[in-house]
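Partial complex: the chains shown occupy the same locations as in the complete assembly.
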Amino acid sequence: MTELAAVKAALKTQAVETPSWAYGNSGTRFKVFTQAGVPRTPQEKLADAAQVHAFTGVAPTVALHIPWDKVDDYGALAKYAEDHGVKLGAINSNTFQDDDYKLGSICHPDAAVRRKALDHLMECVDIMDATGSRDLKLWFADGTNYPGQDDLRGRQDRLAEGLAEVYERLGDGQRMLLEYKFFEPAFYSTDVPDWGTAYAHCLKLGDKAQVVVDTGHHAPGTNIEFIVTTLLREGKLGGFDFNSRFYADDDLMVGAADPFQLFRIMYEVIRGGGFTSDIAFMLDQCHNIEAKIPAIIRSVMNVQEATAKALLVDRDALGAAQRDGDVLEANAVLMDAYNTDVRPLLAEVRQELGLDADPMGAYRRSGWQERIVAERVGGTQAGWGA
Amino acid sequence: MTELAAVKAALKTQAVETPSWAYGNSGTRFKVFTQAGVPRTPQEKLADAAQVHAFTGVAPTVALHIPWDKVDDYGALAKYAEDHGVKLGAINSNTFQDDDYKLGSICHPDAAVRRKALDHLMECVDIMDATGSRDLKLWFADGTNYPGQDDLRGRQDRLAEGLAEVYERLGDGQRMLLEYKFFEPAFYSTDVPDWGTAYAHCLKLGDKAQVVVDTGHHAPGTNIEFIVTTLLREGKLGGFDFNSRFYADDDLMVGAADPFQLFRIMYEVIRGGGFTSDIAFMLDQCHNIEAKIPAIIRSVMNVQEATAKALLVDRDALGAAQRDGDVLEANAVLMDAYNTDVRPLLAEVRQELGLDADPMGAYRRSGWQERIVAERVGGTQAGWGA
Amino acid sequence: MTELAAVKAALKTQAVETPSWAYGNSGTRFKVFTQAGVPRTPQEKLADAAQVHAFTGVAPTVALHIPWDKVDDYGALAKYAEDHGVKLGAINSNTFQDDDYKLGSICHPDAAVRRKALDHLMECVDIMDATGSRDLKLWFADGTNYPGQDDLRGRQDRLAEGLAEVYERLGDGQRMLLEYKFFEPAFYSTDVPDWGTAYAHCLKLGDKAQVVVDTGHHAPGTNIEFIVTTLLREGKLGGFDFNSRFYADDDLMVGAADPFQLFRIMYEVIRGGGFTSDIAFMLDQCHNIEAKIPAIIRSVMNVQEATAKALLVDRDALGAAQRDGDVLEANAVLMDAYNTDVRPLLAEVRQELGLDADPMGAYRRSGWQERIVAERVGGTQAGWGA
């Protein structure tokens, strides 16, 4: 197989999981803008996600968020997904949208609130049993707003205790992915603020506990690809929540703010042996002002383009320049791949997969958008609150 | 008058304006937590604000937000305020909470939306005429989320045009205070992102246009007191929106995150001749998880403490050390004031004003909180959406 | 002329000024690493700069730094440059490398130090008269390290006074370019910390005073292209000091850290009518660990590539999408240009100019590096201190 053929083959194996909530409404604290055609039910979200997969070919699974995607019969939901050409993916818990969680969930000073949160997490694992999901994605909004508000160390103890209980509940083939976040919604301390904290907890829990990197959850200037490298080296990278940012956790389309950074991240994934199904490549974005399905298609394409460029890096030449200490040449080898226009290559890959070379145009021409705008009238649009 | 007497006299003239919306519910994009006893009407907000003034003695005015505080009869509202011991302050406009404003307000690419936003601003000046308010505070959520989304320069042209129309509408004794903000809710570009932009626009508009400094609206590491110094030197500082932050625009209680910074800001205000009624000292905060009225009392007290320390700086000694280039001594003179415990001094000031020396305790003992929790049942609690 | 021909024509007019000091040694506070073949004299720096121009065709001028490039006869130096195919460009002043400047230069509390600094600036204008340079580039290291150390407002007064004196000295056709910098070497306050401060001073001085944007001198997250847009709109953009950064003022090769940002900046330059000789496009970089001449060639090429992409933006399509409020399409139009591989186009441009299509390779093959390594033995290598 030629090198280019190998790159194409790798690109055909790519899988990006899209999140059910990205199909619904989202916004900032100032305003959630509504859009015509937005899904009202988990089923409608899956139907939209199926469109993304149909046009890109590399978005075969859909992450659920509980309770936003609660249904009576998860087996039926899984069947619904498969009938539409996709599968259910990770289960995302929610321990932040109840008045009880004002001061935290599993780190809350009150044992009763901690119990409530843990019961919810256990329910999520029950749902995983029903859906066949592998991954439980845990993001905790826990933290404090004011110095002194709570005991930072006590909160870590409660966190460890809660995580251990959930870990014990995991079945064979199930994992917990622990997400860290620099800040927001807590503004003084966050209980899992960085990869080091997530890593330390996962290390004690065991092999089923892995760290998930949300690309928007870091301090300004953080070298995210270094974290990817380190977690892969430690065997503790479980997956990604992809999005992009200029400032805080902006949740813009992945690759929109800094496409070079996304390329560097994907290069370290490949270099570290992480381009496998053991790593969950997920989107976690908010399409506050742009059309949602096209935005998600664009995001998937952005991940593809970064991956294609990363696969094109001439690693032999790079290694030689690095060993020689030739700073400019090593940088040039990397940039040579980055500066390549990979869109024609990806068009070929799509055509070889039997897809339209232009997913954005194909979606636009498909009439799906007009159909959902016409059909999805009445009811309550899905959003972060539903 | 002794020096300490002069400090006390100055502290007795202090006036901090509290914002009507801080008495209502607020939150993050993840959740707005409700609190018992929260006002349902503009009148109830004023009643709460009156408590803050009653216990601190230095919070005599209340800023309104339109349309959240819309009433049929503003004259009656002003009378209601005065009957409760406070007055109406600045009018705050809102051009961000309507679906039409998804891509901006007075910078929107569509002239119809710009017209709608401008009509709202004109209405705000009408309200100022009715309430006798001096200041129109303008904060625009305008900006873009993605590179290319709109023409950055075209948006500046529209901004200038819109501001000019509002400026023309201002009556004698009325001002517009233009607020800048680093980011949020827009995540790629913001149309008034920094003091320089606000200053450049205000300079062209004329003397009635002044810049307002929100202490939470800067890039990480920004030296805010330098901006205060510069705007005062240019005669373009109109006022403050006080709050504090660890990360982004956290809107925590002023002085909670970095009390030393607040002291430095107040020192530059005093040094620059800004401790006068020409500068509007306003709070703009979100008490997402803490009790609202006590949080506002605490905030007012924090401003008082920073002011007292700033007034205590031995400016003769400071100037001498500065002229001598004695870095350590100059710093020591400033720190000497900062390290002083001014709480006993402020207790005296309060007692001399006929107030309880301990506003937090006095409020707690007053029974007001229990009363509003008991009485304010039913209805819709005030918040950012109402 | 076809559109592509217009793009090529524009690219052929491009002019990037390289700085004499980038050919010498530089480093961090921890260590200045030496390199073989580094120039020992201003003449040797010019000879190296001539190589950069010879291989790129778009680096026709060289900025000088006084006193590092002090010579007895500036006319002879200009002649030397022209004999080598380049011209002398901006004169850069230095008011930070003398023990007297420990607490500042033209903002120093001591009038004698201010006088010394001003005399140096006057001497720089004398040199401009001799070299025929148009631009005096002013960067002040002035600031303070500790709160209270000096009077922030007094320093602004001294700054204004000093700038006014230099402004008066400028001849016809001469300009002063005032640079701002967020921080370093001062760590508490900097006397010209942001574009707003530089703008406010330049506005008062007059038309010959313009702001220069060093791309590494901003707070984390700052939208630099917005500043470019605004300064162009105000008629106050005088030029650029190009370099790139991940953290602080890293002074890496321009385009190395965030090529997408450089593209966005160049797009705003073009959109704002700034792609003319009125704007000085200068490099200001430190090649601490990489070979210097090749690094500068690479930097010039990076500016070319960003410019080519910016010129390729389909502005009609972009404007249409912006007017329609089509967020995704407008972003796509911009990204379409960015994602284009412009290296073949630039190879053509070079060949049409009679140059090698591959400047990096051509320089490597030229033997210049081996020659200077062999010849430049002994003497004192040029660096920031000489």
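For clarity, chains are labelled A, B and C in written order, and residue numbers in each chain start from 1.
FYI, contacts are C-beta pairs under 8 Å (C-beta built on N, C-alpha and C of every residue); 3 or more make two chains touch, one makes a residue touch a chain.
Worth saying up front: this structure is predicted, and the values here are computed from it rather than measured.
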{"item": "Copy count of the single sequence across the entire complex, 3 present", "value": "4"}
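One rule holds for everything that comes next: only the chains that are shown with their structure count from here on.
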{"item": "Two chains sharing the most C-beta contacts", "value": "B-C"}
{"item": "Whole-Å separation of chain centres (CA-atom averages), subunit A against subunit B", "value": "38"}
{"item": "Touching two or more other chains - residue numbers and ranges from subunit C", "value": "220-221, 223, 260, 327-328, 331-332"}
{"item": "Complex interface listing, subunit B residues touching subunit A", "value": "26-31, 33-34, 96-97, 99, 101-103, 141, 145-147, 182-185, 187-188, 220, 245-248, 250, 252-253, 256-257, 288-290, 384"}
{"item": "Subunit C - residues contacting subunit A, complex", "value": "220-221, 223, 246-247, 256, 258-260, 289-291, 294-295, 298, 305, 327-328, 331-332, 338-341, 343, 360"}
{"item": "Complex contacts: residues of subunit C adjacent to subunit B", "value": "103, 109-110, 145-154, 156-157, 182-183, 188-190, 193-197, 199-200, 203, 218-223, 225-227, 229-230, 232-234, 260, 264, 268, 271-272, 318-319, 321-323, 325, 327-328, 330-335"}
